[in-house]
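Before any comments, here is the structure.
Excluded from the complex is one protein chain; the other protein chains are retained at their positions.
Moving on, here comes chain A:
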Amino acid sequence: MSSRFHQLLPMLLLLSVGVSAVEVQRPRGVPLSKRQFYEEGKPFTCLDGSHSIPFDRVNDDYCDCQDGSDEPGTAACPNGSFHCTNAGFRPAFIPSSRINDGICDCCDTTDEYNSGAACQNTCREMGHKERESLQKMAEIAKEGFVLKQQLIQEAKRGIEDKKAKLVDVQVVKKDLEEKVEALRTVKETAEQPEKEAKERHLKNFTIRWYYQKALIRMEKDKARMAVVFLELDDDADGLVSVSELLSHSELDPDSDASFTEAEAQGLLGGVDKVDTEAFEAVWNNLKEKYVSEVTTYTAAPVETPPEEVREPASDNESEQYPEDDVQEDEEEEDEEDEDDDQDDADYKTPPTPATQEKKDDDDEGTMPPYDQETQNLIDAAQKARDDFDEAERALREVDDQITNLEKEISFDFGPNAEFAYFYSQCYELSTSEYIYRLCPFNRVSQKPKYGGSETNLGTWGKWAGPEENVYSMMKYEHGTGCWQGPNRSTTVKLTCGKETVVTSTSEPSRCEYLMEFTSPAICGEPPSRDSEPRDHEEL
């Protein structure tokens, strides 16, 4: 069992790409950096200092040291590690358990010295490949890094632009605020005479209107009385009798469930029968309670008693007029939505010409047009209002602009704002089944290619990379809930690339998506020549 015995291996080390070779003697599996601890012929002290053993117990395929340091070249220690020189490629440590396990782990084949595994030395090939790919990556990184610098510059400019804009806009805002205030004064000044003129007009109209209204109501009451008389007069003898009245128990004055003849008589003014004229005299006793036999007959609504009608309140003036409402609506839509009905009832009770038209159609009077003087005042006030509203709207827009600018300026677009260019962009990847859409800092979604609705795979949550590289990952959370599962979420992994593309998506765990996304913005500074991988590290 040759493996059990210590061997000093002539290590063939290639300097650079094999210009000259140097033999360095040391026990198998020991890196050059630790060579000095393994001195042939001298007792070996476990690297943890725990105890010393004769040197012939180093690499004798029995684990003597707790830390595994006596068996760098065998699988004897469970916690040992083996150093592959991997000349031509990168040196590596592998767990001791991979020595002679029949699987080639070191590209220089040194881990399989006694297993019969037919390993090929692939270090040069791998080194070549790695160098190529590193070179490629370095190129990408280099170009990417250049792009990144541009991005940073752009972002800087962008931010500066935005900051400048913010300043500008704030100036604009200030101007606008002043303008709004000025216009408010103009408006209020114009509205005062308008209001007075309107009030005058309304007052005139109101007096006429109430008079007219009272007449109409009286007519209606009479008409109803006639109908009721006819209804009550069951035998059509032109008289309403006590007995005819008794069939209307709702008229019972004390509502005690027994409508007596005496009570009916009382209602008829103490007589047994009344004709139409006498009926008119007792009508007031009946009309409140009477319920028509003919259900289709719609009794005239009992109008709001005049004394309850509020005088048009001057401070609410604008809201009383439909032509004003149209404009007010926009502004106050949100607040008003819920209690529209109630508001209507509240301040539309005093009939304005418009509402009256709607309500009563044609049987009641409409408000006459304003006289020219009033109309002029109204027009002037309206213009002042329009100007004021216009200015206010502009101010709001500016406010929004400021909010957005401030948000964008303060948003975490990376240490140098290099990720700012993603903002309000979307990137798509089409797979065989779906189109994935990544809108950075906003949301990720998935849409079936052949019909079907879009699924939200998460909305922007946070930067979620590891502590040392927090900008290498984005987390999108709280997407559409999964059937019997959690809400969908997506992790977006950023890697360095010249282009900004989504390169792949997967669903490693149910409803947890992973998206690979390349961008120059994540490219690190390309390694300088000195730190490139070397095969002569140990010299």
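As a working rule, a contact is a pair of C-beta atoms (placed from the backbone, for glycine too) under 8 Å apart; a residue touches a chain by one contact, two chains touch by 3 or more; residues count from 1.
In this section, contacts and distances are computed from a predicted model.
Asks: Would you mind picking the UniProt name of the chain not drawn here, from "Putative neutral alpha-glucosidase AB isoform 2", "Asn/Gln amidotransferase domain-containing protein", "Actin-related protein 2/3 complex subunit 5" or "Serine/threonine-protein phosphatase 2A 55 kDa regulatory subunit B"?
Replies: "Putative neutral alpha-glucosidase AB isoform 2"
Asks: Sort through A:His83, A:Arg98 or A:Arg385 and give me the one touching the missing partner chain.
Replies: In the full complex, the listed residue that touches the missing chain is A:Arg98.
Asks: Which of A:Gln375, A:Asn416 or A:Thr455 sits in contact with the chain that's absent?
Replies: A:Thr455
Asks: So which of A:Val30, A:Ala75, A:Ala155 or A:Val169 would be touching the chain we can't see?
Replies: The one listed residue touching the chain not shown is A:Ala75.
Asks: Provide the residue numbers of chain A that touch the chain removed from this figure.
Replies: 1, 4, 60-62, 64, 75-76, 78, 95, 97-98, 101-103, 432-434, 446, 448, 455, 482-486, 505-513
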